[in-house]
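The other protein chains are all here in position, but one chain of the complex has been omitted.
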Amino acid sequence: MTKLRLGMVGGGQGAFIGGVHRIAARIDGAFDLVAGALSSNPDRARASAADLGLAADRSYGAWQDMLAGEAARADGIQAVAIVTPNHMHAAPAAAFLAAGIHVICDKPLAATMDDALLLEAAATKSKALFILTHNYTGYPMVRQARAMIAAGELGDIRLVQVEYAQGWLSEPIEQTGQKQAAWRTDPAQAGGGAIGDIGTHAFNLMRFVSGLQVQEIAAEMSSMVAGRRVDDNVQVMLRLQGGARGALWASQVALGEENALRLRIYGSKGALEWAQENPNQLWFTPLNGPRRLLTRGSGGMHDAATRVTRIPAGHPEGYLEGFATIYAEAALAIRAHAAGAARDPAITYPTLADGMEGMRFIAACGKSSSQNAAWVTL
Amino acid sequence: MTKLRLGMVGGGQGAFIGGVHRIAARIDGAFDLVAGALSSNPDRARASAADLGLAADRSYGAWQDMLAGEAARADGIQAVAIVTPNHMHAAPAAAFLAAGIHVICDKPLAATMDDALLLEAAATKSKALFILTHNYTGYPMVRQARAMIAAGELGDIRLVQVEYAQGWLSEPIEQTGQKQAAWRTDPAQAGGGAIGDIGTHAFNLMRFVSGLQVQEIAAEMSSMVAGRRVDDNVQVMLRLQGGARGALWASQVALGEENALRLRIYGSKGALEWAQENPNQLWFTPLNGPRRLLTRGSGGMHDAATRVTRIPAGHPEGYLEGFATIYAEAALAIRAHAAGAARDPAITYPTLADGMEGMRFIAACGKSSSQNAAWVTL
Amino acid sequence: MTKLRLGMVGGGQGAFIGGVHRIAARIDGAFDLVAGALSSNPDRARASAADLGLAADRSYGAWQDMLAGEAARADGIQAVAIVTPNHMHAAPAAAFLAAGIHVICDKPLAATMDDALLLEAAATKSKALFILTHNYTGYPMVRQARAMIAAGELGDIRLVQVEYAQGWLSEPIEQTGQKQAAWRTDPAQAGGGAIGDIGTHAFNLMRFVSGLQVQEIAAEMSSMVAGRRVDDNVQVMLRLQGGARGALWASQVALGEENALRLRIYGSKGALEWAQENPNQLWFTPLNGPRRLLTRGSGGMHDAATRVTRIPAGHPEGYLEGFATIYAEAALAIRAHAAGAARDPAITYPTLADGMEGMRFIAACGKSSSQNAAWVTL
Partner (left out) sequence: MTKLRLGMVGGGQGAFIGGVHRIAARIDGAFDLVAGALSSNPDRARASAADLGLAADRSYGAWQDMLAGEAARADGIQAVAIVTPNHMHAAPAAAFLAAGIHVICDKPLAATMDDALLLEAAATKSKALFILTHNYTGYPMVRQARAMIAAGELGDIRLVQVEYAQGWLSEPIEQTGQKQAAWRTDPAQAGGGAIGDIGTHAFNLMRFVSGLQVQEIAAEMSSMVAGRRVDDNVQVMLRLQGGARGALWASQVALGEENALRLRIYGSKGALEWAQENPNQLWFTPLNGPRRLLTRGSGGMHDAATRVTRIPAGHPEGYLEGFATIYAEAALAIRAHAAGAARDPAITYPTLADGMEGMRFIAACGKSSSQNAAWVTL
């Protein structure tokens, strides 16, 4: 099967998430990276493209050039990955969508709600697909958890505890030139701090798995490190659909934590627990029964988990495979779109609607926090 | 060394915590249970006393009788353990204190603030000691955690996440005659639900280890099971001394959880994590270093941990030993008191002041929850 | 119920296991320690007895004196705990048995096979009971494991992997005056090294849980630390009844391990795993099902586990409670014996036969190791 032709905006030398997207796009062999505007610095863009073996005539100094150049080619890109800092998502995404090129965009959707609305408008007008890389939804055991809840195996959901704890910003490393820290703590580039960078992941994961709407939140955002310009810790109380309650905690000053995204959901008939750092396991406790350790690839998994599982149980799949699943799903959707076929309902990826939800969550947390943690309707 | 003579109020047949107190009092050999008013039902009181081998003339049908009887004996009890439901703590405790008999009382202090204040007044007037069995402070690794923070090994505390999750009330078992469930969900006997039964433990543990005052809380108390008359889930946001932030979660409808009391504290120089169900371990992560698994009885522990450690590393001490440490500390304090000696400052146990703090925490949560989770000063 | 009167041989100041026996004897309130010959050094014996509050006239300088003194009293001891180094087990045990006093003896049975045979002869002649403190059989989840296998829940046993790893002898601390290390590495006092001190525990645990006879062993015993006079590492291959195979590993130079006794048993229908350092859990995997984490005190336990469980799930019982269960079982057996009653078949404790098995295991390992790990029939 011919590979889909992919371009990339951002992800040049020194970036983190661009490299992740490239590996993710390669793992299942569905995409071929053929073009890039890899940096807003033209020299770095070209050097980065050379590193990646892109053809010189498809190495662009700006995304606008790439859009023009690729749109003019018979073999132009069919999809573009946007992996820039948050404030640089909306403009290119809207433009590529307008040109009918599918967009695979990193999260959060945008740095500001205004940008997000522009992007939403563009997406609404375009027939091209928009895929948001809330990559944690790509883990097989996350899919399993979602399927179990959808099948009623937990009964009525009562409690949702989600947290995303990191410690890498425990010191003011943004003041000492660490590139990732610098843009992620710059309000102009990132929009916010922990709330957007990881809080939206936690929110999305909880929404994806539980299926429950969050009705109201009360949030307190803090900045724990002197001189930091964005929030680095967020505590949120949740009121969910159907009377469920819960809490969300996102922190980048939880010293010693690496990437501790963890979800616990308790229902009237069962409970689930999943942790990103050991993603091949899912704890399930049925009412009045012992805990069971469900494992990726083992017997009894829901189809939703099995169809995104690559290798047998006990052979751990990791972050890159979970991320790759978003790309694999995107590829399936793009091919179905190209064929004018009805899309297989099993295909699952985060959409623009999920991104808008994340933006509304960020906004609501900001509003609540500025009102002394008053409840805000989502 | 002669054992201290102990009486007990409550703890008759069918009770849970009374048996725990008795084992705890025996483990280190410092107490001899010699008298009891083990039930408010005189027949059950006598039968329970016979089970325990108490002398017939020291088996009482009511605590008032025991107080009178024991006070009149030359070999009367020196201390009394009060292990009744919450609403039955204050009256006997105050009376025994008034008679100069030391009181070891289960938590929470009382079912109502009025009762707590009466007890506080009685304790203030008495020279006898009052010990509250917030037993989780007796675990050696909890003492280690406290000592590390006191020694500055975590730097400035930024975050405190504490939770106490149980699932045993996931169904309305109080409606089917389960005795423990019945009184613990009866507002008249318990005062409240999860907030008093386990929320106060979580609060006390966090206070004990961190040493930080909690300045304000915002709480939402819920009742998740139809027909339940008390809260069975509590979400609390915390504002602590020095700008620290945190969350407290206590639940008795977290299906599948047994007794999952867990504390995480993050500072500017280090972080700690401890979980009650595996209490011999304490995770410590220093800034920029790998996680270290500190274990009870191993080298390098603070004296505060070592002095309450009974057996070598790898030989797990459990809940009963932690509880026994409260009794062991009580015995040391009582002997020092009897000798008129200055008490060794190393002796550590929860006091009436801790109990009053817990009562104020309960009250504040109730007030906040009734005001739509508004912040309440503690 | 009147407590049983207990004496103790050994366990004076500086000892480890004597203190453990005393706590174990106290936990369930069935014994009263009333006499002691706590050290072979008369002065230390008396000082130790004073520490424990023993009456002066029941504090003896030698076990022979205690035997004579107690046998002459109407209120003399009914049972004696023997907690001396291994070479001092047989003589007092045989003598107390001959006097009709029940014996609770630490393991291994003796330092030499000759001593063991003398003790066996004495026990055979006496009507008094002999209880060996292979304490790990007292853990509720060990009892659960045994009951599950007896009930056929694992099908035919195929594999038994047992290990007991410690690291405390990684350095030659016996040469620097550490008392526990000194006698435990002295061939004259201990008989052997790791093989007797912990290898017999591992062997006994595996036998107790699996119920399988060990038919042949091939062993290699090593001494890894310069100057050490006994084995500190033992590797054993096992051929068990019914074609099962397995391995036993005991080491005291496994640096960093504390008391890592761990048993895994695999059958045709299920598998179990238990680890002493987290003793309230038992992993069970049924054929084609997910792993289940069984916990002490939770629903669905076999009676054999429930009857030795003191407190609810999630409140960890530890080493001392497991040890106490041996004493509790001994008390039940002694009372039944005194009453001339048939003993409840549920009462379970390690016997002299278990001790003899352990001695034969030690001897077989020694023989095999001296024959280049040739197979030796057990």
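Things to note:
In order of appearance the chains are A, B and C, and numbering begins at 1 in each one.
As a convention for this text, contacts are C-beta pairs under 8 Å (C-beta built on N, C-alpha and C of every residue); 3 or more make two chains touch, one makes a residue touch a chain.
These numbers come from a predicted model, not from an experiment.
For the omitted chain, the shown partners it touches in the full complex are A, B, C. Set against the missing chain, the residues A:246, A:279 or A:350 yield one that touches it, A:279. The missing chain, though absent from the display, is touched by one residue of A:53, A:177, A:227 or A:340; that residue is A:53. Within the full complex, the residue among C:137, C:285 or C:298 touching the omitted chain is C:285. Residue-wise, the contact with the chain that is not shown comes from C:167, picked out of C:108, C:167 or C:355.
On the side of chain B, the interface with the absent chain consists of residues 284, 288-295, 298-300, using the contact rule stated above. Where chain C meets the omitted chain, the residues involved are 158-159, 161, 163, 167, 170-171, 218, 220, 222, 224, 233, 235, 237, 239, 243, 245-247, 249, 251, 253-257, 264, 266-271, 285, 287, 291, 372-373, 375.
Seen across the whole complex, the unshown chain contacts chain A at 1-3, 16, 19-20, 22-23, 26-29, 51-53, 166, 257-260, 276-280, 295, 297-298, 310-321.
Criterion: only the chains that are shown with their structure count from here on.
In terms of the distance between Cα centroids, chain B is separated most widely from A. For the two copies, chain A and chain B, the CA superposition rotation is 180 degrees, given to the nearest 5. Same-residue interface: chain B and chain C share over half of the residue numbers found at their contact.
Centroid to centroid, with C-alpha atoms defining each point, chain A and chain B lie 43 Å apart. Within chain A, contacts with two or more other chains are made by residues 291.
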